[in-house]
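Note that this complex is displayed minus one protein chain, with the remaining chains in position.
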Amino acid sequence: MKLTNAFALLRRDKLAFVAAIYLVVVVVLAIIGPELFGKTATAINLRARNLPSFDLNQGWEYYLGSDSLGRSVLARIMVGARNTIGIAFGSVIASLCIGGAIGIVAGLSRGALGNIIVRSVDVIMSFPSLLLALIVLYVLGTDPVNIIVVLAITRLPVYIRTARAEVLEIRERAFVSAARVMGASGFHIAIRHIVPLVLPTLLIIAALDFAYVMLAESALSFLGMGVQPPDVTWGLMVAEGRAYINVAWWLSFWPGLAIMLTAIAANLLASWFRLAADPTLAAGRKLADAAHA
Amino acid sequence: MPPMLKQNAPVLEIENLVIDFQTPTGLFQAVRDISFRVDSNESVAIIGESGSGKSVTANAVLGLLDCPPGRIKSGDIRFRGKSLLSMPLRERRDLYGRGIAMVFQDPLTHLNPVYPVGWQIAEVCRIHGMPRREANEHALELMVRVGIVDPHKRFSAYPHQFSGGQRQRIMIAMAMAMQPDLLIADEPTTALDVTVQARILALLRRLQSETGMSLLMITHDLGVAADIADRVLVMQKGVLVEHGPVESVFRSPQHPYTRQLLTDRSEEYRSKKHEDGEMLLEISNLDIHYGAHHAVKDVGFTVARGEIVGIVGESGSGKSTVASTILKLREPSSGSILYRGKNIQSLSGLDLRGYKRAVQAVFQDPYSSLNPRMNVFRILSEAWTLHPDVLPREKWRARAEELMEMVGLNASDLEKFPGEFSGGQRQRIAIARALTLNPEVVVCDEAVSALDMTIQAQIITLLTRLRRELGLAYVFIAHDLTLVEKFADRVLVMKSGEIVEQGATADVFGAPKDDYTRRLIAASPVADPKLQAERRRTLQLA
Partner (left out) sequence: MSGYILRRGGQSLVALMALLVLVFFLSRLTGNPTDLYMPMDASLDQREAFATKHGFNDPLYVQFGTYLVNIAKFDFGDSIFQGRPAMQAALEAFPVTLRLALITMVLALGLSVLIGSLAAYRPGGLFDRVASLLTISSASTPDFWLAIVGILIFSVTLGWLPTSGTGTFWHWLLPIGVLLVRPLGLLTQVVRMSMISALAAPYVKTARAKGAPKRRVVFVHALRNSMLSVITVAGDQAAALINGAVVVETVFGWPGIGNLMIAAIKQRDFAVLQACILVTAVAIFLMNILIDFAYSRLDPRIRG
């Protein structure tokens, strides 16, 4: 799929288009937010304590209100984007690469290795992931790298299973046999034939998983087992605002909404991509089937 | 119970039927103004290739059009004089299963996997008001009637526990449950082996004579039509191009398309064999086990330069296993395959690379044989990246263009992706790919089985021409006996992993020595109603 084609396709689906724009804004904030608004977010302003939302008198940064120290909620959300998005992105990339590679190896191996991988995946799958994360972080400490690793491990099974299932199907296709007849090595087949066909599916899973991991990270932050203050994530902001729910609802509401909208956007984009990738993959087959029916 | 019908009263009448399909690329007319009738106790066959609209017509009668999105635009369908299209839904539904019943092509997917077969047969009766106990008893009787062995025990078995032929018997029992006036059978034997097909066709014929029902058979197989039909309709691209009594249509077809279909079937493809006869492959005492299953037993044959060796057999005969062993996709348990006198198991280095160049393959499914993410040029040039010594990089494009023209495609198609080609074109690309390394032997594993008759004929013509021009040898594996008879120099008949007979094609088909070969030939229907009737009699005697 060419890039311009993809853009034109995206324009046609309004919901997905809006979701994409929102995600771009969030990602840009994650990249440059702390540099631009870092000072604003940490500035304690005692004259602007507990300002409610939608009040422009104290300047734009207080539009979403402020906390008991007079820090701007909006600025804190923009700065918190980096940790929230960064941790989710890091663990998705890690589980995508490692899980995808393990899954492809499991699919291609005809011996005991494949079986061992499948069994271990089942083992990981039958733990409740949040509990696993809680106990590991309890013992090892809530370093961001630890959080990324723990979240990545709990998501590995999804990629391994999907990649393996796809490979098992693809490797039985005749073009793989044809390549083997010509003397292609296992490595050549994996790189030329398997990876390009498995990748789109894995990317869709990754987009869905991004939402999932972000929610998990936020839950960890909320429970106090995620990123620790003075660092800030959206989940942590919700947790901190909880004590003030009677007097300052905006402290919890806005960061939570940011989490939800980002998760929705990732989900919408993933389901759009699934539809968009499908016809280019199998247009010929679908048409032929329709004609045959 | 159906009322007694007058002789020759029409059971089904189709009048000026037009059916539209909504596709992503726009409106597509699948059926274009066709009219025909089916009389009582009559067998009518609709013959056509994929996309001819024959299945769509059958589905329209049973109101099954809404998936995929199809719509009856105009025309009428009448059952015993009453219009199905203007009838209230409730009344129509009451006719389905009771007055009109249908048998589908693939019984495994058309039976519900999670219910016992007895329950599924009895369900028809229960839907139409029979009490449960009575329905179960009736279902059991039906299972006996269609020839299910040990019906009491099999009553509560599930579809996946039956063989293909048995499943189709269950489908037929289900369709016969309410003694319908009209049975529509949509390619009921297409997925089955020829000997099983012969038995299913015999069952349908027996049930028809017992009940006096009418039969509307949808088929692409002229032999099946010749076997069962009183009258045939020929459809092409949604249009009814020819119809008439089976003898007259097969003896003197009027429409060029019908004539084409019949000549494709009887065409002689055999060309002169190369005479130098240098021995390429010598296979001896080949044994292959899958776990406890003995898939191939003591198989031996030879392939000489420019020779076409046909391997025929039913599913599970081990013919494809032999092919994949020759292609080194599988190791034999014992026995040897010699290539120019050297055992291919012990080849290494240059010799192994030489073998990988000399032997190529064309597989059955045109949709899975090309990587959908590679364009045609990359598909063809992949072989040269694996064997860089065959062709210098700067000559790749010229050679690829040459190959495309050789298989009857345009050089400008090189940049296209497989999704943009039809099944027949894809199979041509697969053949071009097999030729990239200038092979000596091409193993064709059911290479034309998935294609329509006319496309099949074109591909076989192409293969014949390539053998003449390039001196290729083929190992041609097929379940279609007629095709092998017309194409191969020598033929091997396999059954349960063993070669039961081999020899020159004319000898094996003309005077088969083995009993199984005789049965196989007798079961394979020929596109000639008179001849087929005779064969049927001999088959019944045997």
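To keep things simple, chains are lettered A and B as they appear, and every chain counts its residues starting from 1.
Here, a contact is a pair of C-beta atoms (placed from the backbone, for glycine too) under 8 Å apart; a residue touches a chain by one contact, two chains touch by 3 or more.
Just so you know, these numbers come straight off a predicted model, no measurement behind them.
Asker: Given the contact rule set out at the top, which of the displayed chains would the hidden chain touch in the full complex?
Answerer: A, B
Asker: Identify the residue among B:113, B:291 or B:388 that touches the chain left out of the display.
Answerer: Selected residue, touching the omitted chain: B:113.
Asker: Who touches the missing chain here, A:22, A:89 or A:249?
Answerer: A:249
Asker: Tell me which of B:51, B:70 or B:97 is the one touching the absent chain.
Answerer: B:97
Asker: Going by the contact rule already stated, which one of B:77, B:124 or B:434 would touch the omitted chain in the full complex?
Answerer: B:124
Asker: Any idea which of A:35, A:122 or A:169 touches the chain not displayed?
Answerer: Touching the chain that is not displayed is residue A:122.
Asker: Counting contacts across the full complex, list the positions on chain B that touch the omitted chain.
Answerer: Within chain B, the residues touching the omitted chain are 62-64, 67, 93-98, 101-102, 104, 106, 109-116, 123-124, 127-128, 158, 160-161, 171, 174.
Asker: Where does chain A touch the missing chain, residue by residue?
Answerer: Touch with the absent chain occurs at residues 15, 119, 122-131, 134-136, 138-140, 211, 215, 218-219, 222-225, 235, 238-239, 241-242, 245-246, 249, 252-253, 256-257, 259-260, 263-264, 266-268, 271.
Quick note on the criterion: only the chains that are shown with their structure count from here on.
Asker: Please output the residues of chain B touching chain A within their complex, sorted ascending.
Answerer: Per the stated touch rule, the residues are 21, 23-24, 50-51, 55-56, 59, 68, 324, 327-329, 352-353, 356-357, 359-361, 363-365, 367-374, 379, 382-383, 386-387, 418-423, 430, 433-434, 437.
Asker: Using the touch rule from the top, collect the residues of chain A that touch chain B in their complex.
Answerer: Listed in rising order, the residues of chain A that touch chain B are 173-175, 177-184, 188, 192-193, 196-197, 279-285, 287-288, 290-293.
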